[in-house]
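Missing here is one protein chain; the remaining ones are kept as they sit in the complex.
On to subunit A.
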Amino acid sequence: MSSLVKCPHCGLRPREEFTIRGEVATPRPSAGADEATWFDHVYLRDNPRGEHREYWHHSSGCRRWLVLTRNTLTHETSDVVDASTLKTEGAQ
């Protein structure tokens, strides 16, 4: 993984400034969703070998949540956007 990450707000910043949260999962199910839906959301992962979208927090910078698209095999980052731009269709 590169040592520098391009934050959309702060520009190129050292990787140590970021906290990685992991896979951008399906939107959080409603409280009344059935057990299978909750199990899927809480425990199951796509865990792809290749392009992977994940939440990063610029914890020692602008403190914004970001969504990185990163290749898990080569560690190359192809896209970084602010998490607020993410569509949350299906969330309740």
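Keep in mind that, in the parts below, a contact is a pair of C-beta atoms (placed from the backbone, for glycine too) under 8 Å apart; a residue touches a chain by one contact, two chains touch by 3 or more; residues count from 1.
Basically, contacts and distances are computed from a predicted model.
Q: When you check the chain that is not on display against UniProt, which of "Peptide/nickel transport system substrate-binding protein", "ABC transporter permease", "NADH-quinone oxidoreductase subunit H" or "Sarcosine oxidase subunit beta" does it turn out to be?
A: Missing chain, UniProt protein name: "Sarcosine oxidase subunit beta".
Q: Could you please point out the subunit A residues that touch the chain left off the display?
A: 1, 3, 15-16, 19-23, 35-36, 39-40, 42-49, 52, 54, 70, 72-75
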